[in-house]
Structure formats: structure tokens, C-alpha cells
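A single protein chain has been omitted from the complex, and every remaining protein chain is retained in its original position.
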Amino acid sequence: MPGIAIVGYGYWGPKLVRNFLQNAAFSPVVIVEENADRLARGLRENPGAQGLGSFAEALQRADLAAVALATPVATHHPLAKAALLAGKHVLVEKPLATTAVHAEELVALAAARKLVLGVDHTYVYHAAVQRIREFVRSGELGQLAYIDSSRINLGLFQHDVNVLWDLAVHDLAIINTLTDERPVTVQAIGVAHLTQHIENIGILILRYASGLFVHINCSWVSPVKLRHMLIGGDKKMIVYDDLDGNEPVKIYDTGVVARTDEERNRLLYEYRAGDVYSPRIPQREALANLVADFAQAVQAGGRPVSDGRFGADTVRILEAAQQSVKNRGAEIPLTWK
Amino acid sequence: MPGIAIVGYGYWGPKLVRNFLQNAAFSPVVIVEENADRLARGLRENPGAQGLGSFAEALQRADLAAVALATPVATHHPLAKAALLAGKHVLVEKPLATTAVHAEELVALAAARKLVLGVDHTYVYHAAVQRIREFVRSGELGQLAYIDSSRINLGLFQHDVNVLWDLAVHDLAIINTLTDERPVTVQAIGVAHLTQHIENIGILILRYASGLFVHINCSWVSPVKLRHMLIGGDKKMIVYDDLDGNEPVKIYDTGVVARTDEERNRLLYEYRAGDVYSPRIPQREALANLVADFAQAVQAGGRPVSDGRFGADTVRILEAAQQSVKNRGAEIPLTWK
Amino acid sequence: MPGIAIVGYGYWGPKLVRNFLQNAAFSPVVIVEENADRLARGLRENPGAQGLGSFAEALQRADLAAVALATPVATHHPLAKAALLAGKHVLVEKPLATTAVHAEELVALAAARKLVLGVDHTYVYHAAVQRIREFVRSGELGQLAYIDSSRINLGLFQHDVNVLWDLAVHDLAIINTLTDERPVTVQAIGVAHLTQHIENIGILILRYASGLFVHINCSWVSPVKLRHMLIGGDKKMIVYDDLDGNEPVKIYDTGVVARTDEERNRLLYEYRAGDVYSPRIPQREALANLVADFAQAVQAGGRPVSDGRFGADTVRILEAAQQSVKNRGAEIPLTWK
Partner (left out) sequence: MPGIAIVGYGYWGPKLVRNFLQNAAFSPVVIVEENADRLARGLRENPGAQGLGSFAEALQRADLAAVALATPVATHHPLAKAALLAGKHVLVEKPLATTAVHAEELVALAAARKLVLGVDHTYVYHAAVQRIREFVRSGELGQLAYIDSSRINLGLFQHDVNVLWDLAVHDLAIINTLTDERPVTVQAIGVAHLTQHIENIGILILRYASGLFVHINCSWVSPVKLRHMLIGGDKKMIVYDDLDGNEPVKIYDTGVVARTDEERNRLLYEYRAGDVYSPRIPQREALANLVADFAQAVQAGGRPVSDGRFGADTVRILEAAQQSVKNRGAEIPLTWK
């Protein structure tokens, strides 16, 4: 059985170690951590795991077929590149890289070496998001008209990335999995109240060739927490409230109907308001789904849903957003192959 | 006692007639309506009112000291101007006019003739907004950092104005009464899904010299109704939910505290999360407050809180927003005397 | 066209007058009120209505085929009896009477004279209750197992009736319209914190031959208002929240499934938790539905849904509850024909 090295035992690493141990598709599961105290803690908390103090050493071990990176964002590109060059399948914590050029380089490298490159956009594997994707892709909502998301809370100020890279990244992953279409323009506006150049409120606007309009509102300085997404089609609409434990997904049988105002001889629009339906969402840890998807791709030679291409698309949009923020909300055009 | 003519008996006129009758500061209360059926209905519904079929006739009556306009937006400027020129005090349904030039002309005219010019921005007179104004102006919130508003619902498509003129106008009235500061730049982005040039989703961004950042999200195509405003100061923050009948206003004892990370020798920010306090909001119809304020201004020679200057400021911001929407979100600078 | 006299122009009378005028099945609509000021106000507020100062006179008028009573509870029996004896159809504000004997006398009298006797249990005509009745009576919920209602708020203390007669009366009307079954035992427990013998908190328990178990919790001393009813069947369950303007009725695809625990050889029960469905509830004033139902019964010779029999059943249960409260919650058996 192929082994896997999980690199970094800080905030996210422990969750990956636990899930790879439970999934049991890889053996051994090796914690790679230079900090001796953290490594000791990792081994104590995970009796089934092995330990290594050096990333380079992990790359040399033939029994390790894959590497999962839970290290700082700035290290994603160099470590992932080294692992791919060493012939390892790679799973990278989101975002895949800090620039689109770096992200594309990793995608191309994985393709050339026929290695699996996965990105840990965990939201893509949430049961609620997967259910919404089914609704959207089945055509039940009709043509997508808009998506409107609020992702605000009292957040920890980051020192290296702004609120868009920290929070909007989740919305982008969700939206990119609902549709294969990608935005043709990106606009972003932000404000940095406390730390210069690190925006703590960010507004992101995406426009699509199909007419889809996306608005994302992110904030680290809200006294209340909201995780609220509206997805409007011309047949039905969805409200996804990630904080509603009972009914996170609601489908509204609501649409817009055109009619002619004969008296004044012009087109009018009326609303059709109808029933509301809330599907039961099964409870399963999203990260377990992600680990299973990555393991399946490694074993069967396929691609995970959240693969390198998916991760690189997200990075491209965030990079454009960053550029727009610096240019006071200017429209940044994007072209996609 | 001075009389008042309420012009137009469509949607808003009946509310004004009822409130002016109840307020009893003006007598007679005369309904002016060219449509005979509507006028007959107005007299039937308001036994104490008189009726007139002609606006010109109303201007000639010496016993009518004031005119209240509840007519289509496009008529606000010509009718208000004629009334002022005829020496009448004027109350205009919001918005005061469709252009800043027209709005300023009315303000100047009222000042020159020493007449009261009021604008019916009803939200300014809501008890909840008045209570929030007290909190903000007392300094309890500290320096205002941001205001974030969502005003979305399944709305009737308008044929002459977009969603910003229809909905954001309320947010602007609320914000303009919380602070005397006015924005130095305006940005707006919108999308028109159904009727060309009539945006049904609109995002409005205002920046202020003090650092205040305002984000307003308006929509006519949401399956759920939201009236949710966050007001963030550096000492405390407010959540104003106009749809929460029990606790519309909540004050969060939450702020941001700077500290130095000595280990890494840089500035960090922490949150102070604390108690929540929800003041009791007395129940009184906002329009009754507005009518009383206008009547008081006419009697005592003062100015209503929502006067012509206030209404013209709102029009200026909306006009800039309109300009920005046409220019794909470009920043429109505004200067204020 | 037959006329109707609405007797009493206090709290409920004005609503009846307005609805009978709008319904237009009766003409004239005559307000009967001994208090001259109230009568004058009634005529001013309802231009289409006539006025009378004497109930006796109304009974003598041949053009008045029906009488609607909006007078104090203690007067319901004598006034309704006099009206029936005078050959008038009668609509009585709930409760029909203060004792079961009085209620049954009115039912018998109406039957003997072939007159319509309606009781104004308005909740029976709420669109949400009517929709729930369809669900229950269609068998979609399966066998009814329990109903659990909370009807609590800061209420005005009544001086003549306790909280059960004031609030539980609504639950009983709703429950009695969901099923034709009537309880075989009644238990009630209450506490009078302020006024002796006038309970301000009341708990009502009903048991049915079918196994249905009903629990109703009423209070005038709650700082928050609740109108929350659970209706549990063995196939599905309903939550009816009368204060939820968006989704007052939710049907849970939840039931209890029996299985055998083979290891321990005994019967176990598991839950099936599923989707939630919230039907759209049309907006129409319940009282308009009630007035239309009463008018239809008078015109066509039928019986309104909330007829004398229905109202008398409610009185019988409340009378038994009163008896149980005095006997510290003792079970009071009821037999029904």
C-alpha cells in the first residue's frame, strides 16, 4: 500500500493526519515536521502514525507515494514543485499558490509527470454544497442569474493575506464547483482599517458571459457571523445558510415571469412565489470526503474534483481581485481556454 | 390655522392624508387629484378632508399654506418649484428630484423665499433609526469605521428607476442622518437581468474622508427579504435588523484592540467580544413623526430634520451612483461645501 | 338582500363591521351600540353603515335577517337566545357561552328554528390552519399521536376569565377543526400569581380514545411571545409557527420506525429524519373567510365550519378544564354523542 507524508503539524495538519489514518488508503501515514515538540505531539496524538523531521528525507522514501502540504501559503509552490519533481502525488492546502503563474506551473508539471495534484478546497466536499451542485447542474434552477454571498465575522487579522484570500477563497471554490463557467471580468474593492495593505473588508464582483453576476461580501470586523449565499436561477432560487444546522439548504419555488401590460403596451415582470423545500443534508465530515476523493484519484489514476486545474482557477480570480483592489475597483478582464 | 394640499392620491397620498388629519396642525386638509374616481375614494375614506381636481387651483387658494407632493418622481421638481413660487411650504416624497441640479434649485428657492422645504425620507423618523443616531452621535460607538447594509427582497420591477433609486435611497437617508459627513467618492455596480438599463441588483460603495467605508447591497430578485445593517465603530458595533420585531437594534460591546506581538516584534489586533444590549424601541408610526416635524417647522419657522438640503444630498449621491454604474464602477468624486 | 346588525362597537365590532361591508352579502349593515360616542365613531369610520342605539329595536326590524354579537362574554347567551327567538341568524364572538348548558341550549334552539348559529373562532379560517387541516385529514401525517402547543406572551390580565378561556380557546378551536375526534379526559393545572382565581399560567392536557395526547401551555407572563404548535403523526410531523411570516407551516418527513434488536431480542424504535417542506400560505384575512362562510350558510341554508356545535364543543372542554383546575389537575371525563 502506498504511503503518504503530511507536511506541517500546525492548525490544519492534525486534521489531515487523523483523516488519512481513518481513511486507511495510505500506509504508512508519516508526519513531517521540523519542530521537534510539534512532531512529538503529533505522534502522541496519532498512535498509528510515523514521524520524520525532514521534508527532503520524505521525498527520498520510496514507500511514500504522496505528499500532503499543510504549510504556510508562501511555501506551497516550492514544496509542491519539489514533491512533483520527486515523483510524488501532491495534495496542497488552499490556495494552491500565491500567483497564477506558480499555480499553472504546478498544474503543467503534474500533467507532464502524470501525477495527481489535489487542492484542499474543503467546501467543495461539504454535503450541502454537493447537494446544491446537483440542483444547479440538473437544471432545476434554470439559467443562473446571480450569486450573492455574505461571509463576515469577527476574524483574526492575517498578516500576509487580506480578507479576500482568507474568506472569499471559500466562495470562489463553491461557485467554481457549481458551474464550469469562469468569470470574464473581476472587480474588487476593499478597505484596510488597521494594517496598511491588508484589507479587512472586501467586496468582490464577478461577471460571466452567460449573464451570471456574482457579489461576495467578506469582512473580519463584523460583530455577528454570517455564512449566507443566495443562488438565483430563472426557475428557482436557493438560500444556503451554512450556520443553520437544521435547514442549511432551502430551495424556493420562486421565479420571475414576464407578461405584457396591455394597457400601457410594455413588458412587465411579475414574481411567482411558491413553496419552500429543504432537503435533508447527511452529516459527514467534508475532509473525509476530500481525502477519499484524493485517495481514489491516486489509486485509479483519475482526478479529484478539486484538482490542480480547479485550484489554479481560484488563484487566477484572487490574483485579479488583488489587482482590482489596488486599482480602486477597476474591471480586470480574464480569458480562459 | 393654515391649510395643506396633499397632491396625488395613489399609493403614498392616502397615508399622508390620514397622518395630516390625525396630526391636526393644518386645516383644511385638501386632497388634490385630477382623477375623479380616486378623488371620490379619497373623500370617502377621509370624512374630514376636502377635495380639489386641480393643482393650479390649490396654489391659488390663500387658506392653503403648504403643499405635500405624492406624485410621480418626474413631477417632483416642476410641481415643487411652482408651489414654492406660489409661496407655499412644500413637503416632497423622496427622492426630492431626479437630478442634483434640480434638487439644488429647489433648496435655493426655498431659502430665498424663506419657505420650509421638507423631503419625505420616512426612515429618518423611524424610532429605531433615531435611537441608533443617538448612540452614534453620543460617541458611544467611537469612530465610525464601516456601515454594511443588505436591503434585498422580491421587489416589483420599476420602469423608470433602478434598484438603487428604489432601495438604496433608504440606506442613504439612514446613513446621512447618522453622521453629517458626506462621502468623497461613490462607486456603484449593477446588473439588469430583465429590462435594459434598469438594474435589479445594485452594489453601492461610499468612502469618506474620515475613513468610513459604506457598502450597500440592493436587490429586487432575492427569494428572501433582508433589511440588515451593520454599523461598526472602533468601540462598539450595532446590528439593525428592521425585520426583527422584538429586538431590531442590538449594540455589541465588541471592538478591536491593538497589541504588540513581542516575539515577532509587530503589531497585532485582537477582538474584544462582550455583552449585547438591545434597547426597547417605542412603537410609533414614523410618518406621524415626520408630519409633526414638518408641521413644527412651518409653525415655528425652523427646518425639519429631513429638509431640502438633506434630500438634495441624497439625490447627489444617487446621481453619482448612476454615473458610476454606467462607467462600470468607476470612482466618482464628490465635493461638499 | 338580508340585513345584519353588528352589536357592540368596542374592540372586535369594528373588524366585523368592516368585513361585513366588504363582503357585501348583507345589506344594510347596522351598527348597534348603546354608547352614543361609540356609535358616532362607528358611523364616521364606516360611511356605508347605519346605526341603532337599541338591541331590542334591531330584533324588531324585519329587514335584518342576522345578528352578530361582539359584546362581553357574559352577554353572549342572553343576547343570542333573544335573537334566535326573534328569528334571526346569529354569529357569536367566541366563546359561544360561559357554560356548556347555555351553549347547548343555543345549539338546540338554532336547530329547532332552522337558523344559522355561527361562532367566531377566527383561527379556524386562517389559511395556515386550513392548509394543516388538509394535510391532517388527507392522511399524509398518518395516525395523530400528539399535539403540543405553546401560546405565551405578555398579556393583558383579564378580570373575568383566566388564561385558558383567553388563549387556550384558540388552540382548542384549531385542534377541533383538525380532527372530529373529541377528548375523553381533560386535565388542567394553573397558577394565579396576581389576581385570585384568575390563573395567568395554565397547562391543559387532553387524552383521546385514539391515543392522541394534547398538551397546551398558556401564559400571560412570558417576556417573549410564542405561538408554536407541533402536530405529530406516525408518518410525518408539522410545526406551525404563527409568528413566522415566511414559513408558518413546515412538514417534516420524520417518523418513528420499529425494528427488532436481534442481539437482545426486543423491539427498538428508530427515527427517520428527512426533508422539510414548507407550503406557500396565501395571504387573506381570516375574518373575511369567516364572514363569507357565515353569509354562505345564511344564503344557502347550510352550516358554517365554525357553527354552534363546534363552539359548544369548545365550551365543554374549557368548562371541564376549569373544573380540573379547581380540583388540582384531576382528570375530568367527557362523553360525546
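As written, the chain order gives the labels A, B and C, with residue 1 at the start of each chain.
Please note the rule applied: a contact is a pair of C-beta atoms (placed from the backbone, for glycine too) under 8 Å apart; a residue touches a chain by one contact, two chains touch by 3 or more.
None of these values were measured; they are calculated from a predicted model.
Engineer: Return the single residue from B:25, B:82, B:127 or B:276 that touches the missing chain.
Structural biologist: In the complete complex, the chain left out is touched by residue B:276.
Engineer: Which residue among C:122, C:162, C:187 or C:278 touches the omitted chain?
Structural biologist: Looking across C:122, C:162, C:187 or C:278, the contact with the absent chain belongs to C:187.
Engineer: Among C:211, C:245 or C:302, single out the residue that touches the unshown chain.
Structural biologist: In the full complex, the listed residue that touches the missing chain is C:211.
Engineer: Name, in rising order, the residues on chain A that touch the hidden chain in the full complex.
Structural biologist: With respect to the unshown chain, the touching residues of chain A are 44, 47, 224-225, 246.
Engineer: Tell me, which residues in chain C touch the chain that this view leaves out?
Structural biologist: Given the touch definition above, chain C has residues 145-146, 148, 150, 152, 154, 157, 159, 187, 189, 191, 193-195, 201, 203, 205, 207, 211, 213, 215, 217, 219, 221-224, 230, 232, 237, 239, 252, 254, 256, 258, 266-269, 271, 273, 328-331 touching the missing chain.
Engineer: Of the residues in chain B, which ones touch the absent chain?
Structural biologist: Within chain B, the residues touching the omitted chain are 246-247, 253, 273-280.
In this section, only the chains that are shown with their structure count from here on.
Engineer: Whose C-alpha centre lies nearest the centre of all protein C-alpha atoms?
Structural biologist: B
Engineer: Approximately how many whole Å separate the CA-defined centres of chain A and chain B?
Structural biologist: About 40 Å separates the centre of chain A from that of chain B.
Engineer: Going by the contact rule already set, what residues in chain B reach two or more other chains?
Structural biologist: Each of 224 in chain B touches at least two other chains.
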